[in-house]
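All protein chains but one are shown at their positions in the complex.
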Amino acid sequence: MIDDKSGIQWNSEDPRVQRLGTFFADFHPLQQPEEWVTYEVFHQRRRGEQHVHVGSVHAPDPELALVFAKEQFARRQHCSSLWVVPSSQIHISGYENEDMFSTTPDKTYREASGYRLRHKISSYKQAQLHESDR
Amino acid sequence: MYGGGYVFSDPEHQIPPDDPEKLAEFEARIDRGEKIEPQDWMPYEYRRQLIRLIEQHAHSEIMGALPEGAWITRAPGFKRKLALIAKVQDEVGHAQLLYSAAETLGKSRADMVNDLLSGKSKYSNVFNYPAKTWADVAVIGFLIDAAAIVNQVANSKGSYGPYCRALERICYEESFHLKQGYDAFVALATGTKSQRAMLQDAVNRWYRPIIHFFGPPDQESKHSKQLMRWKVKMASNDDMRNQFLDSYVPKVLELDITFPDPELRKDPQTGRWQFGDPDWAEFYRVINGDGPCNAERLAVRRLAEAQGRWIRQAIMNPQQSVTIPFA
Partner (left out) sequence: MNPTVELITKMADDALIIGHRHSEWTGLGPILEEDIAMASMAQDKIGHALALYTLLQEHFAGPDPDTMAFSRKPADFRCCHLVEHPNGDYDFTLMRHFLFDHAEWLRYQMLRQSSFAPMAHFANRISGELKYHILHANTLLQRLARGSEESHARLQAALNDAFPLAMGIFEPGPYEQELAGTGVFAGEEILKNRWFLEVEHRLLSWGFQVPALSDAPAGWGGRKGYHTEFLQPLLDEMAAVIRSQPEASW
């Protein structure tokens, strides 16, 4: 193959490369939009399960993003469905507000575990037992 | 796959001073074992070194596809042919995942690719050596991928969320790489005389690059202490190299394949492996561009990018501004 700059003959160790013909010794920088835009990928393993964020792909539009996401994110794992969403369309709650999510201990009234009845019932039963003993 | 010995750059002279309060909060988070996410505040130097690290890792994956890729059309038999395509495909996939992780820190993939193609960015030295025979494919798949696993498992416990998540998936796939590489290695080692000779020859040629793989011996510097504290650098080069030698030297010797280094032995007292002088000057020569395949690797990447340009450009939207993944 021929070096595009010096015209010198090169031999690649890779026969596949050798067939491609020209050897690019020169550097031609990529323009930014050439790498397209990013789409976030959500993967559903099986019907009935949640879609889970697994990464992102570069693509010019959603259809091609789906075509690419299929092989990058579902070539090994079982998959029932994929979603892609433009990264620019994701809205994020900032980590600086992470403390908003912590609840104080006295919010147990809205948890099932906040309602403990067994001991009440047992002490009632115990009291009943005493009564009948008398 | 990826090597250690990444080139962390020296701290720049004009690092903008970090807000001490935010810095303390950031370091406390890391001390608690929590991950840092892209939207978090982070020290200037943390961001800069991470971009560098993840980017070099990504470059190494895409460059790593080349030496083995050279044998895709010659792989002997269906099983090897399919496994090698799948393995090289995974390496391309790793590059994709890692570039995405680096992008979350604010550098676009186009910028990173440009820095690779211009020669500004580094990648693992090990891919600047040629794969001369089929046995090289076996040695790479077994020993280089094994070394890469040691490195990547360590890094997966680092502090930056997107990098750790990418590495989790990568390490899962690397275990397939290692298995198929070991399988090909054992097939040659237990094969005909000339298959064994071919394998021994490949091991001889790859021994030094493998020792170089984890980078030069650790120097205690204030700089690397900080990167360790921030969980950017996760283990010392020497520790990782030792761990690798511990696990894999016996597996090679068991097959009556030897290493071309009479000084290679484990010190029973210290538990550390000793080896002959691996010529660190060569390591620096190669990383600075003067290895047996540096020119070819760069030229091939440029060729691949140049060949794909008409496709990328035909369906790009010039008005669209660059976006980066959010996680």
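Labels for the chains are A and B, by order of writing; each one numbers its residues from 1.
Heads up, the rule we're going with is that a residue touches a chain if its C-beta (ideal position, glycine included) is under 8 Å from a C-beta of that chain, and two chains touch if they have at least 3 such contacts.
This structure is a prediction, so every number in the text was calculated from the model and none was measured.
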Seminar exercise, completed: Out of B:T192, B:Q219, B:Q269 or B:S321, only one touches the absent chain, namely B:T192
Seminar exercise, completed: Considering the complete complex, of B:S175, B:Q274, B:N288 or B:Q313, the missing chain is touched by B:Q313
Problem set entry | For subunit A, residues in touch with the removed chain | 15-17, 19-20, 35-36, 57-61, 63-64, 67-68, 70-72, 75
Exercise. What is the set of subunit B residues that contact the non-displayed chain in the whole complex?
Worked result: 62, 65-66, 69, 71-78, 80-82, 85-86, 88-89, 91-93, 95-96, 99, 134, 184, 187-188, 191-192, 194-195, 300, 303-304, 307-315
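Convention: only the chains that are shown with their structure count from here on.
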Problem set entry | Rounded Å distance between subunit A and subunit B, as computed from the means of their C-alpha atoms | 23
For this session: Please name which positions on subunit A make contact with subunit B in the complex.
Result: 3, 10, 12-17, 20, 22-38, 40, 53, 55-58, 60-61, 64, 72, 76, 86-88, 90, 92, 94-96
Problem set entry | Contact footprint of subunit A on subunit B as seen in their complex | 37, 39-41, 66-67, 69-70, 72-74, 93, 96-97, 100, 103, 108-111, 113-114, 117-119, 130-132, 166, 169, 173, 293, 295-296, 299-300, 302-303, 305-307, 309, 312-313, 315-318, 320, 322-327
